[in-house]
Every structure is written in structure tokens, then in C-alpha cells.
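For chain A:
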Amino acid sequence: MDPIQLLIICAQAGMLVNLMLIAAAYMVLAERKVAAWIQGRVGPNRVGPWGLFQSFADVFKLYLKEDVVPAAADYKFHALAPIISIAVAITIYAVIPWSGPLVTIDGHSYGLAMAPQMNVAILIILAMTSVGVYGVALAGWSSNNKYSLMGGLRSAAQMISYELSMGLAVIGVVLISGSLNLVEIINSQIANGWNIMYQPVAFLIFFVTSLAETNRAPFDLPEAEPELVGGYHTEYTGMKFGLLYLAEYASMLAAGAIMATLFLGGWDMIPFVDEAALLGLAPDSIPMVVLGHITFVSKALLMVFVFIWIRWSLPRFRYDQLMNLGWKVLLPLALANIAVTGICLLLFG
Partner candidate 1 sequence: MPQLIIDGRVLEVEPGKTIIEAAFENGITIPHFCWHPALSPDGNCRMCLVTVGAHKKDSDGALLYGDDGNPEVSWFPKKQIACATPVTDGMIVDSISKETVETQNAVMEFLLINHPLDCPICDEAGQCKLQEYALVHSKGKSRFDEEKVAKDKRVQLGPNIIFDGERCISCSRCIRFADEVAKQPVLTFVGRGDKVTITTFPDTTFDSPYSMNVIDICPVGALTSMDFRFKARVWEMSFTDSVCPGCARGCNISIGVMNNEVLRTEPVTNMHVNNYWMCDHGRLAVPTIVNNNRTSGPMIRRDGVLESVTWDEAIAATVERLKSFKPQEITILGSSLASNEDNYLLAKLAKEQLQTSNIDYIQHLSHDFGDDMLRVNETAPNAIGAHTAGIAVGTNGHGVAKLVDRIKHGDVKVLVVLEDSLDDFSDELAEASAGVEALIVLTSHTNLTAKQASILLPTTVFAETEGTFTNIHHRVQHFSPAVVTKDNERLMTMKQSRWDKFGAPNDRWSSGEKRDARPAWKIIQALCVGLGANYAFGSSGDVFNDMAHHLSGFKDMSYPSLKKHQGLILGKGNSPEKEEEVYQSHVMKPA
Partner candidate 2 sequence: MANVKTNTEAQRLTFWERIYLPEIARGMGLTFKQMLQPTFTRQYPEERWEPEGSYRGRPVLVLEDGKERCVACGLCSRVCPALAIEVRAAETTDDKERYPEKFEINMLRCIYCGFCEEVCPEEAIVMSKDYELVFGSQEEGILGKEKLLVPVAQLRDRLEFLRQWK
């Protein structure tokens, strides 16, 4: 690898991390605003116009806070847990095809995505979501607090249960697209129409499981405030708490982006329509790529909005309901979906 390439990749990575953190910060704001609107309130409106800088004020405050670690906590793991959580979220961002290639330098093309052409991108994503549970479980365990531990345990159980269905839901998509490469999947959708049309059940399953994987309502049992105080992050303060919090929103955006990639046609604007031809532009021209990027991000953010909207509409599941849904409904459904997809492919493919 020549130094220029390395430099560009580092710059790319730095940009992505920062954009992601800023995005997460604004998602926090969005969450509060949406919550406020649903409840007939105004929401944050004091810091900057329409409260736009509220999240920065919050982060600034979190930085200034004392970092309290319980005397009986395992300090090393206590500090490690937020790092794992945020690192996992960031790693997923690396394989997400944010846009097509924008520029070509020395024969390598670069877009906003870091490694869009990775062959096993889907496996990386599934692997990373599995690792994510370590962050939460460790946070709960190392705090040496029964409520935190309960939160951590719940989260571990919940993630393991829902990961299965999630993986199976993805298989449907892979069957249709015939690739684990995300760009390939997008291209096949551009050619044949979006996967959501062929795999609505898989989409539904994937959507529900990603709610559970990101610990979002109605599956936010790990932090169920009324029963567990704050769940796994009860004993976190300052920026460590901030990291756990940002990680949640970063995973949300990642989930939204993955759904956009797998089911919503990636950077395709309108299914079955060749937008480039319509606008009279070359498909790889810079305006098209930028337009595609905007489309992609809009789709991801739409999913994030739905996540938030759900949180302020639905009550939390009970633990047994959660497990029932995971094992008795989603898993059989996902299996059936694979079987049906396979048969259909055999018959009509």
C-alpha cells in the first residue's frame, strides 16, 4: 500500500468518525424533538436557533462532569465497556456503502465509504453486532451493581435471541442478490427492483430484530428505567456515559443504513427507473454519485426517524413477551421465509 493511499484512507476514516459522532449528536436532538412534538411540547430550544446546538452543550457538560466509578467496580472493565460499544458501531460504518466511487487516484477509486467492496461485508456486520453485546454486558457486570448486572444480562439474552432471526432474515436477501458484497446487493436492486418488494417478511423481521439489537423501545429492557434505575449504565457518569449513549444512536444509524442497503435499494432513487438516463447524466458522474449519496442517507435517516417514532408510541415489552416473540414468532417466520424464498428461486429463478 503506498503512502498516499494510506493517507487518504486515514483522512477518510477520520472524517467518517467525526461525521458519525456529529450525526449521533443530532440524532439525540432529533429524539428529543420528536418526543416533544408527540407530547405537544417544543423540545430543546434554548441553545442556538431551534435548539440546534443543544447536543454540543450536552456533550460539553458531560466532558466537565466528574467521572465517578463505584468503589467496588472493576475499574478496567468499567472503562473498557463504553469503548467496546462505540468501537463496534464505528467498525460497522466502515463497510457501509455510503456512496459510489467519487474520485479515482492512482487507479484506486474513493467514495465516502471505506471498504464498500468487501466480499464478506454482511458477515462483518453480523459479527460486529454480536460483539456489541460485550460492551453492554461488561458495563453491567463491571459496575458491581445488581441493577446494572440485570441490565447487562437482559441485554445479552436479548441480543443472542434476536441475532439468530436477524441473520436468517439477511439470508433471504443474499439468496436473491447472490452476493455478500453490499455494493453487489445494491446493484442487483438497481437492476431488479428493491428487495423490500421481494422480501417484505424478511424486512419486517430485520426491522424488529434491529430494534432489539440496538436496545430500542419497545425492546429497551436492558435500561428499563422503572425497574432497573438505568440498567447497565446506572453507574456511568461523564463522558463514559456519553459514549454508551452515543453508541446507542450510532448503532441506530448503522441499522438504518444497513436496512437502506439491504432492502431499500441503497442509492437508487426510484425503483425500476434509470435516473441517470432520465437526467441525461453518466451513471458514474459526480452529480449522480452525490445524488445517490443523499438518497442513501435520507433512507437511513427515515429508518432512524421510524425508530424514534416507535419509541414514543409503543410501551415496553415484558421480558417473557420479548422472548416469546423472538423464539416462537420471529425465528419460525424467518426459517419459513428462507424456505419459501429458496423454493421460489428454484421455480422462477
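Here is the rule we use: a contact is a pair of C-beta atoms (placed from the backbone, for glycine too) under 8 Å apart; a residue touches a chain by one contact, two chains touch by 3 or more; residues count from 1.
Regarding selection, all candidates are chains of the complex that A comes from, given by their letters.
These figures come from a predicted structure and were not determined experimentally.
Set chain A beside the options 1 or 2, and in this complex the one it touches turns out to be 2.
If you check the complex, the residues on chain A that touch candidate 2 are 34, 36-42, 309-310, 312-314.
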